[in-house]
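Right after this comes chain A.
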Amino acid sequence: MMIEALIAVALLGALVTFVAPNRIAGKLAFAISLVPAAISLWLFTAFDGSGNALLDGELAFESQTAWLEIGDYSVSWFVGLDGISLPLVVLTTILCTLAIVSSWTPIDERESQFYGLVLFIEANLIGVFAALDFFVWFIFWEAVLIPMYLLIGIWGGPRRKYAAIKFFVYTNVASLVMFGSFIALVFGLGDSVTSFALPEIATAMVNGGPEGLFGLGGTALASVVFVGMFLGFAVKVPVVPFHTWLPDAHVEAPTPASILLAGVLLKMGTYALLRFNFTMFPDQVELYAVPIAAIAVISVIYGAMLALAQTDLKRIVAYSSVSSMGYVILGLVASTQFGVGGATFQMISHGLISGLMFMAVGVIYNATHTRMVTDMSGMADRMPIAVGILIAGAFGYMGLPLMSGFAAEYFIFFGSFGSELLAYSALFTSVAMFGIVIVAGYLLFALQRTVFGPYSLETDYDVGRAPVHDVASMVVLLGLIIALGVAPDLIFDMITDAIDPIIGGER
Partner candidate 1 sequence: MAGLATDPFGFAPAIAVFPLVAFVVALLFGEHLPKKGALPGIIATAGSLAISLVMFVAVGGGKTHHATLYEWTNGAAQSATGVETIAFSFGILIDPLSALMLVIVSLVALLVHVFSLGYMNAEGETGLPRYYAELGLFTFSMLAFVFADNLLMAFMFFELVGLCSYLLIGFWFRTKSAPSAAKKAFLVTRFGDYFFLIGVVAIAATFGTVGFAGEESFVTAAETAIDNEATLFGFDAQTWVTITGLLVLGGVLGKSAQFPFHTWLPDAMEGPTTVSALIHAATMVAAGVYLVARMFGYYALSPTALAIIAFVGGFTALFAATMGVVKDDVKQVLAYSTISQYGYMMLGLGVGGYVAGVFHLMNHAFFKALLFLGAGAVIILMHHEQDMWEMGGLKDKAPVTYYTFLAGALALAGIVPFSGFWSKDEVLFDALIVGLEQPVILAAYAMGLIAVFFTGVYTFRMVFLTFHGEPRSETAEDPHPVGWAVKAPLIVLGVLAALTGLVNMAPVAHVLGVDITFLEFWLDGEYGAVEGLTYHEYSETVAFGESYVGSETVTMLLSAGLSLGLALAGAFTAHTLYNVPEPDRHMTKLGGAYGLLRRNYYQDEYQVWLAEGLTLPLARAADRFDQTVIDGVVNGTSTISLFGSDRLKRIQTGIVTNYAALLVGGFIGLLLVLGYIGGWFA
Partner candidate 2 sequence: MTVDVQYYVLLSMAVFCIGLFGVLTRRNALLFLMSVELMLNAANINLIAFSFYHGNLTGQLFALFTMALAAAEVAVGLGIILVLYRNFRDVDVTVPTTMRW
């Protein structure tokens, strides 16, 4: 029942905040959001699960109640956590709280609606990570888009309308493709499944796979579905060439939305890839390993190159997210303990680091009202602490040891370098690793231009110290980043425990 509690608190909180008067909305939402954060941390300590949720592992905080019958299939409210989803839930609750805090300064109109939507999105995100029935998962998955659409659209930048509708339609279309493929798969499985419960489907897939449909043989169907679902999720992740919605969305979105978008929404895609494609289709993963790895490497390098060409701080971080997600794909396709585990670790790590980066950029933007690298220089002179944290975050992004980014990337590289499943694994890995040079290139370039050098600012605002609450929330993130970098086993044990069954099987 704890998961229901989490979601319920966030949902009710959203309603309450929506009707609350504007001036107290921010503080109220913050207070409310502390509850899920606290609960999720408690869940983290009380976690007693083991194994993978889909491959008959021991679920934590499981709860299942029948919902309805669709033809021969039953749909049920089925939630539970394992070592993969729990850290993501914690990440979600923490980032939402911090996102709320970081919006105190920039959000100055229709606050109650804004904070209501943030809490609403939090509820859905938790649902996405906790759901174990396909329809429950899909409902939350889609429901996330609505508040994000509004957050970008209402409180966004100048081109917010274009960005919002692009984000909304693009990702929705992707979901449709994915949904279609998955339903086809379920029917293809025939009598071996009687419900949309993901564990049941996963088990059916792992031992036997589909019988076939539309005159396609079982394997052929599985392959088609695998591709369809991969494309569907690829948009969400996003991997090149389905990434173009991301920079627009990020640039136009208000800081808190960017934090959630980069911090958690992108992880939905990789999480789904892990849960569906890489858990349910061992044979197809083997079949498509090389092309997928190629896509991953392209995402890493191409994304980084794009970031190198940007002058808008947010655009830089946005494209670098594409690059970082490429690492995740590489780790997943490696199908080794360190590869998949590292990929999952990277989801968390990148969530924290990109969140920190967007916060820092947001703080600078709040003070200067510009994000253009060319418009400012020497910010370190005016807001030393915030800039210090920004630099720390940047180095975290570059994978500085003893910060979570390094742990994640090292795990992925180590896991994929020696992967037996992926051909040319060493080559792919080495090429992908060049990303760590490019990332250093564009981040250091941006730092040199913006925070160092003699102070100057194109826009006429007088820049003072960053607000305490912003600094505080950034410090929290930085602390987490360093903690995970120094002691990755805080979550890595739990993760590897959950992914072992995935790679355990025939590899």
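The criterion applied here is as follows: a contact is a pair of C-beta atoms (placed from the backbone, for glycine too) under 8 Å apart; a residue touches a chain by one contact, two chains touch by 3 or more; residues count from 1.
For anyone wondering why these and not others, all candidates are chains of the complex that A comes from, given by their letters.
Just so we're clear, the structure is a prediction, and the values are computed from it rather than from any experiment.
J.: Pick the candidate touching chain A in this complex: 1 or 2?
T.: Selected candidate: 1.
J.: Inside the complex, what are the residues of chain A that reach candidate 1?
T.: Within the complex, chain A touches candidate 1 at residues 166, 169-170, 240-241, 244-245, 302, 305-306, 308-310, 336-338, 341, 378, 380-381, 395, 398, 400-402, 406-407, 410-411, 413-415, 417-420, 426, 429-430, 433-434, 436-437, 440-441, 444-445, 447-448, 451-455, 487-489, 492, 496.
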